[in-house]
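A single protein chain has been omitted; all remaining protein chains appear in their positions.
Labels run A, B and C following the written order; every chain starts at residue 1.
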């Protein structure tokens, strides 16, 4: 009943608060024999790290990960891997003003109501800082995938910021790493830069949509009916701070399609594996991977900490107006890209292990042969 | 690692295939002292039952539930409750044609690949028939809620079928039970009737969107950060057959909002509890209920079994054309309404028990007082 | 948090009361492709069935198992297997006298205190009748083992009844099926027959010790440090009704040994696998199987339902004397033999699946090679 844990066989427990001494991930169930170093994990943390450009919070954290257990002579041992990140920049004085007032749209008030504890230092456990631990765990998951299923490739990118979406016709995989928004559409990137500049100056924030794609995932992963691959992905993405919607393949738009339109027709590929005419399904049928790309999208709401005055109440029950100063992201969705990738990596690895336990055989080996 | 189970303390395991002798739900963790009878559960099963109007499958099942354990003298005992539904109409001969061919958009092919078993009898475990067991469990959850938190009211309804959405200005709670689509918009209901008639005649199908609202849910429910109330709801809804997207509150549209727009401002109500100016959050902040209505939406893709010819392959690897005869729903989303309600009931009850275990106190009692 | 479930990947949930309409086991996680029939499971149920000789309760139950799901054309499909046993002989009138009085040494009083429900009909869920569901699940586990690890052989037998233990020098595997006590010592069997006759006539009961051995278990099974093979076996055996102690290998007597005596010396066998000079460890080191016989022992306390008058109180709080009439086992330990075997089968299978998920490779394949 560990509610700070996710995963079945690759099980990640995150711990730590925004302004405590440290935070981290206790990862249980990583297979032995996976080559891993701190710098391999650091690579992904650096991608998420705040303060890298003017579109993300100016809080500066080294976000240096230490491996405290589970690794010996450069390889995992099969025992729990403890990944710790010390908090270095804990300027909690910035938050003095919100010790009493609840921020509209923020978890301040519900944490207070539930736990009766007001950890006003940057949101405590509800802070997006918790996602650093997810990214660290995701780095380990990627390393394990590199050993067990090297053909799996996981890439996240932004498709929408506020009213501005990408143009799929301009989709370019190579563009993703070339702009601060990890978007495959260079034109959109330029547009967003201007748009966010304006927002930031006005002290406002905005939501975003992130898409994460896993390519090279073998058919057969997923554990119907309550550990379906899409079920676990939906939970993984919805658990990320500020996420309000999750879609697989066509997502909500599937409601608008007819059965004829939605049917991804099946052909036999040259390698004897099924080939599909389209991917409305997002790579998952009946909760099980088809071998096509796994496509997940999620929407992140705008940061609730803004410079715009909003009505609220205090812990003492008084009406108040609140303006949240401090260092916040005008679009927290940007930093959600590596987080979404990390969750995808963890879920895919977990289901590879689970499939192996339930069905046996090598990864990517399916029981039912076609042809 | 029970992948046919969901819930933490109120734990439901469903079992059974579309055309086996029976199916059901093994419910573990129902509190003792809940008044329950078979007819109380039957009420909800009847709502979901196929063959009730021309818009749902013509398969006729009595769907009579039997309580085999866990209830003594009209009350739950605290031991597992076994809810069994016998299959009576198992005309599996209808399915002969698809024993070899895989239906595009259906789990046929992935189940075969994963398990190496071809239970062609109506989809076996991947059939939407499995949801009858969920509805039975949901009936028990509702009975437990009636005892523990009688103010909780759960209502599902359709908001969209194909291109036709409801008009929120015509929203009428009382209308929901008055039409075969459980929609609060009487005008939309009439429109949909025509639209579906046309689709059915042409042998096609269509997707839909269902919204489920829980009113009267106390503040403080939800277990951050991986057992958040919205995380569990996302998983619950995504696990339903054919669901491709899940939204909380604003959902995907949250991406389009600014922080200023999205902030549900807070005021103090006459009863000393917080009152919000709006509910963009869908009743959940930081994974914890605010006391507002919990609002969840999910999209159901169109039924994959259609009379339209589609290209596919056979188990033997041959190219083929498939037309799926048999008794299918032109809009499986209709029957998903009571299923969504059932999942909501189970999740809310589960989190009431979990909150009690973690925090203590009566249901609806929060640790942090305001004012 | 399913407390009526055990196992990690092979997960068994038992349900049902002594005098309800039925009881059974919902088994989730059985691998697909296991050949299974009702009669294969019935074989083990018949071994446990009451009323077979004068040393066990005279309640007569057909104990016929039905497979309601998860099996298609004689093979498991990978979906949940529902094993149901209907109760036929529910003479609950016999129990009238104990509806009010609590039996000393029985769960009557604690179930009442915990749940506030008095299911006086034969103990309800606390009845040893629940173990029939375990034996059914164990039958399925044995069938899966026959496919996955055919060299595994599981045998239980009694080693002690009251003050009378077996003589290890007379240990004869072939004798076990030849007497009503499943004991390998024919002389002890004769002794026990006389002893139990006397006890039964005097209306008394007695405890017993059962030993269960698994031969042919590959090295490497077990998941340190809280899913150790011995940890799971201890939990499995302690969960059986009336069990008060569990031992692995030397068990409690290990306290009396020196390190020199206890060290099972290691040699290299002809097949390149380790061979041990002795088996004080009971086949488990550090929670992981060594490849030697797994040896578990457990003690069953005497049946609490006896004809001897004991002091007790009523539900209403009145002092009372109680004599429990009805059909009870003078030595409930006898029927615990097949139950212990079933638990062993489930645990071994579960750890084979878990090992496969965590480490990969074929069953019995270990990662570390010696030599």
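Throughout what follows, contacts are C-beta pairs under 8 Å (C-beta built on N, C-alpha and C of every residue); 3 or more make two chains touch, one makes a residue touch a chain.
All figures in this text were calculated on a predicted structure; none of them were measured in a lab.
Engineer: Would you mind spotting which of C:152, C:166, C:206 or C:294 touches the chain that isn't drawn?
Structural biologist: C:206
Engineer: Per the definition of touch given earlier, which of C:10, C:115, C:157 or C:181 contacts the omitted chain?
Structural biologist: Hidden-chain contact among the options goes to C:115.
Engineer: Which one, A:9, A:266, A:322 or A:370, makes contact with the chain that was left out?
Structural biologist: With A:9, A:266, A:322 or A:370 as choices, the missing chain is touched by A:9.
Engineer: Even though one chain is hidden, which residues of chain A still touch it in the full complex?
Structural biologist: Against the missing chain, chain A presents residues 1-5, 7-9, 11, 13-17, 20-24, 26, 28-29, 32-33, 66, 68-70, 72, 75, 77-82, 84, 114-117, 119, 124-125.
Engineer: So which bits of chain B touch the chain we can't see?
Structural biologist: Output for chain B: 1, 9, 29, 31-33, 78-79, 148, 224, 353-354, 356-360, 362, 367.
Engineer: Under the stated touch rule, tell me which residues of chain C contact the chain that is not displayed.
Structural biologist: 1, 3-6, 8-9, 14, 102-107, 109-118, 125-126, 130, 160-163, 199, 204-209, 219-228, 230-235, 237-239, 241, 244-268, 272, 274, 277, 280-282, 284-290, 297, 299-306, 308, 310-313, 315-319, 333, 354-355, 357, 359, 366-371
Everything that follows uses one rule, which is that only the chains that are shown with their structure count from here on.
Engineer: For chain B versus chain C, what separation do you get between their C-alpha means, in angstrom?
Structural biologist: Between these chains, centre-to-centre, one finds 39 Å.
Engineer: Where the CA atoms of chain A average out and where those of chain C average out, how many Å apart are those spots?
Structural biologist: Going by mean C-alpha positions, chain A sits 45 Å from chain C.
Engineer: Specify, in ascending order, the residues of chain B that touch 2 or more different other chains.
Structural biologist: Residues 1, 3-5, 8-9, 14, 114-117, 125 of chain B touch two or more partner chains.
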